[in-house]
Structure formats: structure tokens, C-alpha cells
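Left out: one protein chain. Kept in place: all the others.
For chain A:
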Amino acid sequence: MNELKMEVKNLDFYYDDFQALKDVNIPLESNKVTALIGPSGCGKSTFLRTLNRMNDLIEGSRVDGNVLFDGKNIYDQDVDVVELRKRIGMVFQQPNPFPKSVFDNVAYGPRIHGLKDNETLEEIVIGSLKGAALYDEVKDRLDDSALGLSGGQQQRLCIARALAVKPEVLLMDEPASALDPVATAKIEDLIDELKNNYTIVIVTHSMQQAARVSDNTGFFLMGDLVEYDRTDKIFENPDDQRTEDYITGRFG
């Protein structure tokens, strides 16, 4: 196994009395794509959001256990959550560009982190757009509104926006589920590119997408991580009968 970028140990998560995650243990390898699959309500998105403390704002929620990021527990008292989310970026299901220009969308993060120098900003924006495989399509419309882009372009813009603050980990929650097959294929190619520089965790409802893009796969069921293994192992010959029943559609 590669070096671990993150390591989740004995993680429990509660929404009030409801335990949404039960003693989850999962290693997240550096520069690999880890996919999380499972039926609706199994806890995979909740789990994804524990990785950069996006659940903190949910009233009545509670976390036990450790989420180590480069060896440090992100739930420690002294962790700066804003800094944490800069290093662990997130891309959501629905593309959510700001009603601003393409340029300003990508420059937004660096700007609020205090960057003012225009030349550096431009460098970062262009680099991020290239990193998100969008630059060639938008280089002549950087000042146009981002809302005029297609859905697939908007999603790649959101990825560029996440890249602009130079994160180390990218969390993706169903990043292609609102996109057509061509745009989906572009996002999947992009994920393959991005893992050279980032560690990626992706939640997806499409098992085929998980099979195509990921190196490792975790299967969640009712808050339990039932099985975690290499993706080819999971899809060719999983160890747990529940995993097999789910991925072959014999779930029950």
C-alpha cells in the first residue's frame, strides 16, 4: 500500500440519537482515487463530509474517533477549520458556480485567503483552469459570466475553483451525476489526471463509475463500512456476500 494521506480510525458519527456511521476504519492512500459506494442513506456522503469537517455545522451532530490527515487528527481542538478545508477541498453534486465571471470564480478562493497580486492571481487562475481541463474551452471568455457555461463546464470550473487554493485532497460528492455521458467522461478523465497531484475521495451512485475511476473502493451499508479493498477485487470477486449482493443487484 502507498503512503497514507489520511487514515480514519474507529469513526462514529451521530445525528442526535441516530448513529449514521459505526466504527469506520479506512486508509486513504496518497495519489489514489478512493470510491465510496452503497445504497442511499448508507452513510457514504456523511462519511465524505467528516473528512473535512463539513458536518460541524449540523446541529446535534457528534463525532467520535480519529480522522488523521498527515498523521494529525483533524478533530483536535487546535485545528483551524478554514485552513483544513483549504487543504481538503470539495466538489458537490450540482455545479455551483458563483454568479461572477469565470476568472473571478477561480480567483475567489485565493483572494479571500489574502492574495492581491494580479499577476500571481492570473497565473493561479490559468493554472487551475488548465488543471481542470477547462482552459482551452474558456480562454476567450474569462470575463464572461460562469453561468453561461454548460453544466459539464460549470462542474470543471468548480473543480478549478477547488484547485485554486492548492488543496492536497479533493472530496467529490457525486460530481458527475448531473452531467451527460460526454461531460461525465471528461470529469472521469480529469479525475485520472488529478490523482497525480492530489488524493481523491469520490462518492458515487454509479458503480460503473466507481469501477472506472477508482483504485480502491469502500462499500457502505447502514453506517457500516462492509468492505474496503482494491477496486478490481471488489468488482471481480468481493469477499463479503453483502458487497456481492449489492453490486450484482441481488441486494436483499
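Keep in mind that, in the parts below, a contact is a pair of C-beta atoms (placed from the backbone, for glycine too) under 8 Å apart; a residue touches a chain by one contact, two chains touch by 3 or more; residues count from 1.
As a convention for this text, contacts and distances are computed from a predicted model.
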Protein name as given in UniProt for the chain not displayed, "Gluconate 2-dehydrogenase subunit 3 family protein", "Electron transfer flavoprotein subunit beta", "Peroxiredoxin family protein" or "Phosphate-specific transport system accessory protein PhoU": "Phosphate-specific transport system accessory protein PhoU"
Residue among A:138, A:211 or A:225 touching the omitted chain: A:211
On chain A, residues whose C-beta touches the chain left out of the figure: 207-208, 211, 235-238, 243-244, 247-252
